[in-house]
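Below is one structure, written out as structure tokens; comments come after it.
Apart from one protein chain that is not included, each protein chain of the complex appears where it belongs.
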Amino acid sequence: MSEFEPKIVAFFCNWCTFTAADLAGTSRLSYPPNLKIIRVMCSGMVDPKYVIKAFLNGADGVLIGGCWPGDCHYINGNLKARRRVALLTEVLKQYGIGEERFWLRWIAASEGTMLREVAVQMTAKLKELGPSPLKNMGQMAI
Amino acid sequence: MAEEKPTGTVLVVGAGISGIKAAIELAESGYKVILTDESPQMGGILAKLDYQFPTDHCGMCRMLPLVGREYASQYCMRKSLFHENIEILPFTGIDSVQGNGGNYRVDLRKRARFIDPAICNELGKCIDVCPVEVEDEFNHGLTRRKAVYQAVPHNNPRMLLIDKQACTRCGECLKVCPTGAINLDAQDEVETREVHAVILASGVQLYNTRDFEDARSYAVSPDVVTSLAFERVLSSSGTYQGGAIRRPSDARPAKKIAWIQCMGSRNRRQHRDYCSSICCMFALKEAVLAKQKGGPEVEATIFYMDMRTFGKGFQQYRDKAVEEHGVKLIRCRVQGVMLKPDGSLMMRYHDPETNEFFEKDFDLVVLSTGQIPFEAHRRWADLLKAPLDERGLLATEQPGMVRVAGKPGLFLCGSLTGLTDISEAIISGIAAAGEAAKFLTALGVDTVKKEDIPEPASKARELPLVAVALCRCGEKTGAAGLDYELFRAELTRYPSVGAVQVIDSICKADGEAALLDSLAKTACNRLLIGACQPFIYRRKLKDVARKAGFNSAMVEIFDLFGVARRGMAEPSAADWTLRAAGEIKADIHSLKYKPALQVNTLPINQTALVIGGGIGGMTAALSLADRGVPVHLVEKEGHLGGYLGTRVEHTIDGLAPVALAADLRQKVLAHKHITVHLNCEVEKSLGTLGRFESQLRFKNNGENKYLHHGAMIIATGGREGATTEYGYGTSEKVLTQAELKRGLTDGNVDVSEVENVVMIQCAGSRQKEGRRYCSRICCLGAIGNALEIKEKNPDARVFILYRDVMTYGFYEQYYTKARAAGIIFVNYSPDAKPRVEMAEGRPVVKFTDPVLKEEMELPADLLVLSTGVDPGESNQGLADALNLSLTEDGFLAEADSKWRPIEFQKVGIYLAGTAHSPMPLKNVLLQAEAAAQKAYTYLSGRELPTAAVTSMVKDALCARCRRCVNICPYGARSYNEADKCIDIDAAACQACGLCAVECQNNAAEVRGWGDKQLMAAIDAKLMDRPLASAG
Amino acid sequence: MDLQEVSVKDLWQDVYSAGNLHYCFNCSTCISGCPASHGDPPLLVRNLARKLILGLEEELLDDDTPWACVSCSRCEEMCPMNVMPFEMILFIRQWQCRNDETRVPTAIVEIYKRGYTQAVGVNTELRESLGLPRLNTITNNPEQLELFRAMLMKTRIVSENDYMFGG
Amino acid sequence: MAEYAKLSFQKGGLNKELAAFFRGLLENGAVDGVLVPMAQNHKWVRLTLVTSASHTAGVDPFAPVAAVSGAKIASSLTSRPSGRTIAMVLRPCEIRAVVELAKLKQVNLDDVLLIGMDCLGRYENTDFVKFQEQGGTSEAFLENALAGKTSGPDFDIVGACKICEFPTAANADLSLCAIGGGNGAVFIEALTEKGGQTLEKSGMKPSEAPAGRNEAVKKLAAARLEARDKKFAEFRAEVNSFEALADKLAGCVNCYNCRVACPVCYCKECVFITDTFRHTGEQFMMWAEQSGMLKMPTDTMFYHLTRLTHMSLFCVGCGQCTSACPNGLDLMPLFRTCAEKTQARFDYQAGRSLEEEQPMAGFATDELIEVTGQVK
Partner (left out) sequence: MQLCFFPGCNTPAIRPDVERAIRASMPVLGIELVDADNYVCCPAFGSFPSADEEAWMATSGWNLSIAEEKGCDFVVQCGSCYSSLCMGREHLLHDAEKLTRVNELLEPAGRQVTGKSRVRHVSEVLFKEIGPEKIAAHRKKSLKGLHGVVQYPCHTLFPSEVVGFEESPRAPQGLRRLVEALGAAVDGYSRELQCCGGAGGFMKSTPEQAVAFAKAKFDAILAETKADFIAVSCITCLMHMERVQNTLNEQIGEERYRIPVFDYNQLLALCLGFDPKQVSAICSVPRDSVISRMTDVNPNT
């Protein structure tokens, strides 16, 4: 049986984290293909619905990548995102999807290395945790 | 038919911060810009800096245009910059400049890169095989690179090139290059271009450890680095990627780090009697970062002479660095560094606090290396045959300003105008652009004309059917392992995909024709194009699509090459192609649900409102009015002139404010485009860029007047600082510097008989209570007054009691001059302030001499207090009226202290002068020009389209809870009390999507980033296998 | 200390008017690497400059530390303001000598007497054993020595203190 | 501030005395209207907007029923305000919802006199009909409930009320106090200056504070809190996974009654009935094909999870969602357990204060560091 390959939906901010992903690409820092990157303009643009949707559709993890506090192109979208992530985490973790599957990370444009690090760590963590509890329920959960 | 006017074109030399800013400003105003840089990359020094104070982070992208954002790239500026009106020529020097203003002929030398970026597929196989290793200058020699290299790690496209000096012509790269992009015999190309104006933004040389003898006492090991090199040590893309702070020699963690200030500056002996201005804050920032990155056990010590925290927020940053982060400041200039065998760096210093000597080992020593301006100035003077002033700098019409004397159409910005930090580079960049724009307006040249292809009707309501066009780009992408046939077959399986075309070189004429041809035949109503460098070709490709009947909103372009490149490391081409196809699915799905987007023309009232009739306000008003913009100038007093313009005859650096104000006043009053409103203040202002309505209230009769205008500039100035310290108010012998200055001018203060004059700096400033900030002008003011006293009465003894002498930049020469004149400077610490007692009607000043550690006392004939500058009393009211915020200190809070220093989050309102923070007149003038230019960009009468992607409100769904208004960082949303609905300022909105998330039922949404699109993309990303129905 | 009591202007003009003194901004470069700053009391060059600038005549006159200088001239090299501190030290010493004859170094008497601060060229045996020639010292040439003394006698320090020189 | 007026009544005369008070308010011109629970012609008690002093006879504020959350009515009356002053008699939970709605600009309190009341619980609407049919009166309910008995023969107060730790009103101007007033008396407490002035205007005489009130309220709240925690523990033990949650929500038919009834679900239209969730046949097929089958209607769990994120910060625990569900889903504990967590995370309590900023409206640089766990 092949090893469990977690699927991670990664919402990356256009300005910093997506640049870091590009930088990782051009620097040939390969990171696990488990990341399914969706570019958004700002981490603050990630609606809780998207995260819920991703989990309901079978994501094993959701990663939001934003600029470090102070870096945000839109000044503070990332800080607003952080509150929302805290809120959504409180909701989801009651039923089994906690901080371990739902990550917010600050990854600056230069941090190609950190991007890889985060991708590697999260993939490893999810492998350890196994598939998302929602996954077993298939499309019945939506 | 009217005669066709030429398109105004400006050459901007130097693509550092100020050059880029000048270029963007001109481009946004509709002029054509050629932006060159000597180095192979853009960004100047800033490309190397990941962190800027005060946030200790980056915010470079904030300098991109806001209103015309869709004409420019919208991604991190470290990747690259694109603007439709800017032609960027990196690695290009200037051979000669001929002709006159309005008609310059410039020989540009495009240096050979030896790799043709148009052919190169950027896979970097050549880098792998290149046998030559040299120091990587981007990382200041702390790392090594090949002779084939990428100048900046973030660059995208990578823009590889070959270092001619290092290359051994072994030819290995030629063997592996799959596209034949390498030509080792390539030559520089010299191209003559005609431009109307030239802006020099080349920056100046930086002091370094290689070329200067005085650095050798310190640079005894690789672990002694310059401050810029230390940025690379800190950087995540630098020497120790993502790790702790390590010392270069052996990569051991550096725990004890020292900074040595004034390296290369403030040195008469080395003929560098100026202050580099930026190093103090740079060092403080680096020390804080070192503490943050390296952990609490890191010791950060800064050896300094004066900690020059003169700018807005600087003093607070210093306080925080010391009090919260534990950065240690020691006022001592050390003689040198001694290297021990274990690599540690020993320094001996005198600690003035304990009055003891210490010998201490450090792991890493950072030299705060300053700027060396003369060489760059001399080079330009030779090339332009322009004169140098007595300091050896290019002569400008006013000192430190942007117009080169006697050279119409030639302007300076950035560090060529003096030694500048980021915000000043930005301001001078905008000011230079403004002067250039004024010059172009006077020449009567035109702005860039857009080709008019009618927008076809959107077929958004039809059942989505997507056409996909993939550019093969001369096998460039093919070489990345993309199997086009498989790609095409895979995509064709999706039900919503109507056609997949693979086209050779879409960017070329043939490819364009092929694309047009294939689209003409298709029944599809949406189009997805995969091409390299999508931003560069975006408009052109959209034009082609429009010709083929596709509405722009229904066309998306993705970076096919970026997708391909991500597969570089993939072992199997076939597998990779399938994965790439999988990635594209999300784009297809998103496009399917994309709504129709519209671009509207912004309604613009071309009038400007300038608040504040001081020198700054009048300068801004004239700058606009001279370009035909009608201006309302509002002044709360009954006369124009402001503080400086009515009280200060001359400044130390040779400006004459009263005369200047008189001249400006005359011009303002006579100007047909300027309407002056005296004795009134702005009570309330509503609206958005292009349509503001402001209510003026007249002080004398309480009447109101309503003005309609398209933009406004706040130049309300400040107030003389007040104090109750040091016996002020108890004796006529105790006065403020301002009072002394007036007294010296009008003769009311007679110094012919005085024996002892004592001046106390920072009275009521730079402390927790009262003015927390440095007022920036007082040291200069005190020195000016002291010199005047000395001139009038050489026998007078003048003592200046100071904390840090804030004579940054070339102002240092006045400090030097003052000392040479025998003025005695006495440092005091805020813990042990001077004390003043009155005895026999004279103030007796007691203080501790910091050098001799002895108590001194001196009866003063005059005690003069530098009380600084208080924020203008109308700041609060103005902030309320305009819905702006104030800093804790009571000055107007700009959008971003570094990158948008004279703007507010809301577009259309700009800031100049002391309303921003205390500053010398030179900076007021620069800011006034810059603010005028910002306003002019939108008031010039050109048609201003909104962005296509902006937020919207679905009125029927909207509950008017106004959470979107509250959350919008740009003030783009407001509640319309009259119509009971949410208004959107389409110019201000940057489509960040915060409102859409805050709005729980999507009554607020960003067009083009809707929930349906995003959720379809999530679906696509998580689809395990292609649709079964597609088989 | 009451600064009213001391005279600022005259002192530095009297001692060291070379012109660069006032450029000093107390940066401490001169003292951070000075060998004699290790002494007790330490030689603190910038303090000497400070005393000069503030006009602390008495304090400077009583100050022995200028005489601890090793003449290495590091301060001279490193001073960013070109104050030329080593020269300043020499000028302070000269001023002290002018105002306090007990400060006058006895070495100058030796030089007056025999051309050198010590006996040179008298160790003929040792020199010969090393194969060295006889040295044509001024001590051994009374005619030149007399001319030398006559020259020195025309200088202020020697003429004013002629009693020291057996004059 | 605590100012009291005593309202003594003969047995069976409570509502009469209360009517007199409200009549007084209208007659004295203290307010232009009173929104107050009032007996309808034959059965039910409903919030009624009374503008005429002569129409106050039927007031019945303590009737154990809340057919519609009063907060919703308050929103209707004031979101586009009349400019006239209205006194609103609302239950504590309704006032807490009003506080949230005011922050959300759905209620305008400018011209509102909020009159709270002690709440000992409410019956489901159908149960209230039974209660009425069985001759139940508010006065009797109060008496029994204060003695600890709320149940009827085959009904009891709703689950939400049983675990409600807020039996008294906060953030009101006046409050009708039944707890601890002794037999034959209720007290009117002025909680604000405005309330005090109104009380004065109404012509009521100030009185001593009800002696046993504090103690009794404390005791009741403690008992409720204990019940609440027990209920929470039970619920959390039962619904501790998405599978259990799916079971709990299995009966959901996307009728959205819960959100219509919810006082703090203030959207004009729920996003789940907008275009965003109007999927195409192709989409349904695609989802079904992912695992071979697809439960219809879709988006039930999605809806509830989203509602939890949207509303749990504002949830006041009124239990209207449970009351509204046609399929008997007990949503109240789901929301209340979730709300306890989310509100605690931001040190927020729905309805606690008008001054407290709703958590999603703000941000700070130095907070919630644990979310990313990253320091530079």
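Order of writing sets the chain letters: A, B, C and D. Residues in each chain are counted from 1.
FYI, contacts are C-beta pairs under 8 Å (C-beta built on N, C-alpha and C of every residue); 3 or more make two chains touch, one makes a residue touch a chain.
The model shown is predicted, which means the values in this text are computed figures rather than measured ones.
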Where the missing chain makes contact, among the chains that are shown: B, C
Residue among C:31, C:81 or C:104 that touches the chain left out of view: C:104
Sole residue of B:214, B:273, B:587 or B:653 that reaches the chain not shown, by the stated touch rule: B:214
For chain C, residues in touch with the removed chain: 35-36, 38-40, 43, 64-65, 67-74, 76-77, 84, 86, 90-91, 93-94, 97, 104-105, 107-108, 110-111, 115-123, 126-127, 130-133, 135-138, 141, 144, 147-148, 150-152, 154-158
On chain B, residues whose C-beta touches the chain left out of the figure: 213-214, 216-217, 220, 336, 338-341, 346
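The definition used in the following text is that only the chains that are shown with their structure count from here on.
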Higher-contact pair (C-beta pairs counted), B-D versus A-B: A-B
Mean-CA-position distance for chain B and chain A (Å): 31
Approximate Å spacing (C-alpha centroids) for the pair chain A, chain D: 37
Computed distance of Cα centres, chain C from chain A, in Å: 75
Interface hub residues of chain D, defined as touching at least two other chains: 271, 287, 290, 310, 360, 376
Residues of chain B whose C-beta touches two or more other chains: 56, 967, 998, 1011, 1015, 1019, 1024
Contact footprint of chain A on chain D as seen in their complex: 236, 239-246, 271, 287-288, 290-295, 298-302, 305-306, 308-310, 312-313, 337-338, 341-342, 345-346, 359-360, 362-365, 367-368, 371-372, 374, 376
Touching residues on chain B, where the partner in the complex is chain C: 217, 262, 266-270, 305, 331-336, 348-350, 352, 357, 756, 795, 797, 805, 815-816, 819-822, 824-825, 827, 849-852, 854-859
Residues of chain D that touch chain B when the two form their complex: 79-80, 104-106, 266-271, 274-276, 282-283, 285-287, 289-290, 310, 360-361, 375-376
